[in-house]
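Below you will find the structure I want to go over with you.
For this depiction, one protein chain was excluded, whereas all remaining protein chains were kept in their positions.
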Amino acid sequence: MIRKCSLTKLNDFFAAIAGDKTLYIPASDGAGGAVYKKWDSNTQYLDVLNTVKSPKDFFFPHTEDLMEFKVKGKNIELLDIRQESEDFVVFGVRPCDVKSFDILDRVFLSEPVDSYYASRREHGIIISLACSKPSETCFCTTFDIDPTEPEGDISAWKTDDALYLRANTEKGEALMALVEHLTEECDDAPVVAQKQNVKKILDKLPLAGLKLDVFGKGKTEELFDDPAWDTLSEACLGCGTCTFVCPTCQCYDIKDFDTGNGVIRYRCWDSCMFSEFTKMAHGNPRLTQKERFRQRFMHKLVYYPDNNDGLFSCVGCGRCLAKCPVSMNIAKVMKKLGGEK
Amino acid sequence: MNNRPETLIPVIGVITDVRIDTPDVKTFRVVTPDGKKAFDHKPGQCAMLSIPGVGEAMFSITSSPTNTEFMEFSIKKCGCVTDWLHQAEVGQQLTIRGPYGRPFPVDDEFAGKDLLFIAGGIGLAPLRSVINYCRHYRDRYGEIDIVYGSRSSADLVDYQEIIEEWTKDTGVRVHLTIDNPEEGWDGHVGFVPSYVKELSFETNKTAIICGPPIMIKFTLDAMIEMGFAKEQVYTTMELRMKCGVGKCGRCNIGSKYVCKDGPVFRCDELSELPDEY
Amino acid sequence: MQVNKYRPLIVAFCCNWCSYAGADLAGNNRLNYPADVKIIRVPCSCRVNPSFVLRAFQRGADGVIICGCHPGDCHYTSGNYYTRRRMALLFSMLDYLGIERERTRLEWVSAAEGAKFAATMNDFAEQVAALGENKRLEDLRCKR
Partner (left out) sequence: MQKINRDVLIDRAISLLNSGQVSSVLGWRQGEFFYDVTPAVFTDENDIRENFVWNDFCGANFSKYLVSKTKASDGKILVFLKPCDTYSFNQLLTEHRFDREKVYVIGIPCEGMVDTGKLKAQVGDGLVSAQSTEEGLLVTTLYSDEPVNVDIKSVLAERCINCKSKKHVAYDELLGDEGQIEDSDRFDEVARIEAMSPDERFAFWQGELSRCIRCNACRDVCPACTCEKCVFDNPVSGVENKAPVNSFEEKMFHIIRAFHVAGRCTDCGECSRVCPQNIPLHLLNRKFIKDINGFYGEYQAGECVGSRAPLVDYNLEDLEASDVFEGRDTQ
């Protein structure tokens, strides 16, 4: 059942949710991009396709403190500083990003469950938002994601005059109850119309024909020694831009910070593109940028599917296409290895 | 929240004994502050040891699971954490979490077999727990041969235990070798791979190899030449690790994570993986 | 008596060949300077990497002062000339980022200038105390 909320009441809609739970919405970052900001009455909703950083931050933050130690002489005291997450709502998550949560879940919620992630995941409520204007960098359909039919606790469609909402889960139903007075039952004709319009655009997208044939489960042997890796990786700077804007990259580092009166053990995102990612006391199994570059794409296109029933670890959000300093990205890798270019 | 289990949160351990094995290897005995063993493990499994502020690193547990009182770790001095550990004294606390990884199949594939252990240098550390486990349950296995080589006699880890215990067991033969001749050494001199060939073992044995990558490579070549199949040979790997449970994403060889799918691999499994270790 | 009066933490990088001895002399002459000044001895003022200054702030310093030999008197001939350029640029950059310019200082203090050392430290400590706690270059983790 679909309900609609007039866009003139959008702020009331946000206020109603924020009155009960912390709400995050996409807003301007002041530099031409978008970022999820905690809503208050001054926060202006920004209708953009993608935020610069993906919403994986909500469940797997860029940095987080894991535990603390107090060291006295030879003795160590361990402080478990974990706190159960509070309920929060994220509004405007695009269908590709919603799918990325499933990909992260399979890593963090598999045994042994990552309690930091699990706590936030259980308390997070996602209001997804269907895409009405895909960008030329979009290729989510390659991974069987329908940008007009987003998953999430509540699915939303935004037209010129209204926000259409459909609860998909119990959490979503409960949230819908909060905004019942601002919404009304309606038929889904405008949503259907929008879907049809977007489908037409999808066919025109430059990356619409991207193929996955040569990737997936069990393709390590065919792809690992492909000579194309040399040319593909030659421009790579070894920075972490692709990794850090990626909604599905999940590698992390655990580091200690000595504050002078204790030690904080924290976790932060790490990138397989960094030179010291696999460096050990006795050497490094991935010595050049080629190996590191290969690792990132093999992980997304072969290793992850190997371990997760063929599911790819890419959702086609296009962030890396837009942000790579040398414009080398997964689409080019897929085409080249697929023999297209 | 605090009732959710979390593998990244360690327990406190105390070093109760430090044994100097070789000029750069020390063996640390670790228990919890109340004197118990921190957790049970299987032969070949590893644990994450850390010194807050210095770092955390994965070490194989050298003591046998049959030892229910404490755990031992033989550690070579080669990086930040190991440097720090080497200057630690008895009574020093550290943190420990585990056990991690797939153990040696001591109760399945190994059962009833003749076993051939081949180790080089600090490579004996992960094998020691298996060797002692097999010695403990001596009747479950056939003959045991142990080939162990090091740079010099001073670099032989656990020399005392080898001489005083292992060599005295029935059905256990120990073959020691060192790289270069030295005064007072009347044992074998030469590299491990060629010594293995010289000893010309029956090819019905199950072999377990650990040592420097180059030693493993040449020994494996030698054994294949002797007629061993890759399916008979096991080894244990090491790559940089942070989480220990296949999530932090750095210890993979192809789609296998050394921390959870390994560290023990059968050589035929290993040869199916890309050459990136 | 006022309790809990705010006392700034000051880190002073002192060249081994001049101001470190100057501090000694100040002590021998029973000249007072604030106990809040923590001296770090360096072989030459030019040993002070800009990251040392930032690290001092991170670890809770409210002011950082670098003391070296007078121009022309460097034990290594020219170290302090490099320091002069580096610190001029660093201080200017910190100011550009909106960090109070009174929190940093470079002074030339010779081994014979015990009185100047004490006076400089008194003056600097007062200047920093007037600014209050360092909030703009702090690392909250270090204040837990």
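Note that the chains take the letters A, B and C in the order they are written out, and that residue 1 is the start of every chain.
One rule holds in what follows: contacts are C-beta pairs under 8 Å (C-beta built on N, C-alpha and C of every residue); 3 or more make two chains touch, one makes a residue touch a chain.
From a predicted model like this one, the values you see are computed outputs, not experimental measurements.
Undergrad: Just to verify: which one of A:Asp20, A:Asp80 or A:Glu276 makes contact with the chain not shown?
TA: Here the residue in touch with the unshown chain is A:Glu276.
Undergrad: Just to verify: which one of A:Pro112, A:Gly238, A:Gly260 or A:Gly338 makes contact with the chain not shown?
TA: In the full complex, the listed residue that touches the missing chain is A:Gly238.
Undergrad: Which of these, A:Asp20, A:Glu136 or A:Glu222, touches the one chain of the complex that we don't see?
TA: A:Glu136
Undergrad: Since one chain isn't shown, list which residues of chain A touch it in the complete complex.
TA: On the side of chain A, residues 29-33, 35, 49, 52-53, 62-63, 133-137, 201, 204-207, 231, 234-235, 237-241, 243-245, 253, 255, 257, 266, 268-271, 274-276, 321, 323, 325-329, 331-332, 335 touch the unshown chain.
Undergrad: Residue by residue, what part of chain C touches the chain that was omitted?
TA: Residue positions of chain C that touch the missing chain: 50-51, 54-55, 57-58, 71-72, 78, 81-82, 84-101, 105-106, 136-141.
The rule we apply is simple: only the chains that are shown with their structure count from here on.
Undergrad: Mind checking the centre-to-centre distance between chain A and chain B? Centres are C-alpha means, answer in whole Å.
TA: Result: the chain centres lie 40 Å from each other.
Undergrad: What's the distance between the Cα centroids of chain A and chain C, rounded to whole Å?
TA: Roughly 46 Å, centre to centre.
Undergrad: Using mean CA coordinates as chain centres, what's the chain B-chain C distance in Å?
TA: Between these chains, centre-to-centre, one finds 52 Å.
Undergrad: Could you list, by residue number, the parts of chain C that touch chain A in their complex?
TA: It comes out as residues 59-60, 141-142, 144.
Undergrad: Flag every residue of chain A that touches chain B in the complex, lowest number first.
TA: Within the complex, chain A contacts chain B at residues 66-67, 69, 71, 74-78, 80, 82-84, 107-108, 112-116, 118-119, 220-221, 224-225, 250-254, 256, 258, 263, 265, 267, 270, 272, 277-282, 285-286, 291, 295, 298-299, 302-304, 306-307.
Undergrad: Can you list the residues on chain B that touch chain A in the complex?
TA: 1-2, 4-12, 50, 52-56, 78-80, 82, 89, 91-95, 238-240, 242-243, 245, 247-252, 254-255, 272-274, 276-277
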